[in-house]
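The structure's right below; bear with me while I get my questions together.
A protein chain is absent from this complex, but the other protein chains hold their places.
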Amino acid sequence: MSKSKRVSWFYFSSPQTFYGLAGRLQPWFSALAVIFCVVGLYIGFFIAPTDAQQGESYRIIFIHVPSAWMSMFIYLVMGFWCGVGLVFNTRLSSMWATALAPTGALFTFIALWTGALWGKPTWGTWWVWDARLTSELILLFLYIGFMALQAAIDDQRRADKAGAVLALVGVINVPIIYFSVKWWSTLHQGSSVSMKSAPTMAMTMFAGMIVMALGFWMYSIATALSRVRCVILERERHTEWVMAEIGERK
Amino acid sequence: MNWQSWSHFWAMGGYGLYVWGSYAVTLVVMIGEIVALLMRRRGVVESLTKYYAARGKNHEAKA
Partner (left out) sequence: MIRTLGWVIRRDLLLVFRRRGDVVNALVFFIIVVSLFPLGVGPEAAQLRNMAPGVLWVAALLACMLSLARLFAPDHQDGTLEQMLLAGEPLVILVMGKVISHWLVSGLPLVLMAPLLGLQFDLPGDALAVLCLSLLIGTPVLSLVGSVGAALTLGVRGSGALVALLVLPLYVPVLIFGAGSVGAVAAGLGAEPHLMLLGGFLALALVLAPWASAAALRIAME
């Protein structure tokens, strides 16, 4: 007897099933994060040569650029899932967006911090109010505002939706950050990396940067998976499966 | 290998403070996030365990 099997594409879109999946995936992403970061740092410190103009200070690039990329990427992903949750009224999408926010905020902070520490020896100043730095700082405030708004509203569904509106309103900031160095003549250097042509930096430096970016990406996914599990437990406390799950832990 | 010795590595051509200041803070932030997550998880499990226990007692009391 053959039974036609219908794949349910939405099997993992319930908090209960996703909880299990997240728990199984998280160690793999953590491992990948460690591997990529170790390899990336090795390339960055032991293979990539000294920069002709900036000396050794340029090695901050292996954290600064990947973290800046992640800060923007995470916000876009967060905005996407906020939008999905708002339009389709799905709980898990909003939970995932909430889980992403702190990691995105931390990467934004890292990008700003490493940028300041790189700016001092290179430009002579810790900070300058040019378009890119200012809009990245605004991004940090947007993340914090998102988290603060969700924390302040007691009703969970309202908190999700209000946060979603805020996140979507702020999405416009991300292209501003990205294109700011093209639109304005800023102190921050223009992009050396583009989709259309070869990078204008040495291949080893580029490789180190890309590998570190992959490492940070895996790290973001791992922390978000971990956090969403906490969020799911907190929000679904009245369900049978959470009771069973917690009961097993005793 | 780029470095003639460990001291050269740590000095980073004079930029040691900036380079290691960046890497150190990044490491602290990432480790901090992981630790905070672990603590959050433990907190959730503990509070839910207490919550269910209290509710269980309530149900027993009512029964």
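Order of writing sets the labels: A and B. Residues in every chain begin at 1.
Following the convention adopted for this analysis, a residue touches a chain if its C-beta (ideal position, glycine included) is under 8 Å from a C-beta of that chain, and two chains touch if they have at least 3 such contacts.
Remember, it's a predicted structure, so these values are computed and weren't measured experimentally.
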Next item on the list: Could you run through the displayed chains and say which ones the absent chain touches?
Entry: A
Notebook entry, point to check: Which of A:Leu32, A:Leu76, A:Val128 or A:Ile144 sits in contact with the chain that's absent?
Noted result: A:Ile144
Note to self: Given that one chain is not shown, which residue among A:Ile35, A:Leu76, A:Leu166 or A:Met243 touches it?
What the structure shows: A:Leu166
Notebook entry, point to check: For chain A, which residues reach the chain that was dropped from this view?
Noted result: 134, 138, 141-142, 144-145, 148-149, 152-153, 158, 161-162, 165-166, 168-170, 173, 176
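One rule holds in what follows: only the chains that are shown with their structure count from here on.
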Next item on the list: Calculate how many whole Å lie between the centre of chain A and the centre of chain B, each centre taken as the average of the chain's C-alpha atoms.
Entry: 17
Item checked: In the complex with chain A, residue positions of chain B that touch it -> 1-3, 9, 12-15, 18-19, 21-23, 25-26, 29-30, 33-34, 37, 40-41, 44-45, 48-49, 51-52
Item checked: In the complex with chain B, residue positions of chain A that touch it -> 45-50, 55-57, 59-60, 63-64, 67, 102-103, 106, 109-110, 113-114, 117-118, 120-121, 219, 223, 226-227, 229-230, 233-234, 237, 242-243, 246-247, 249-250
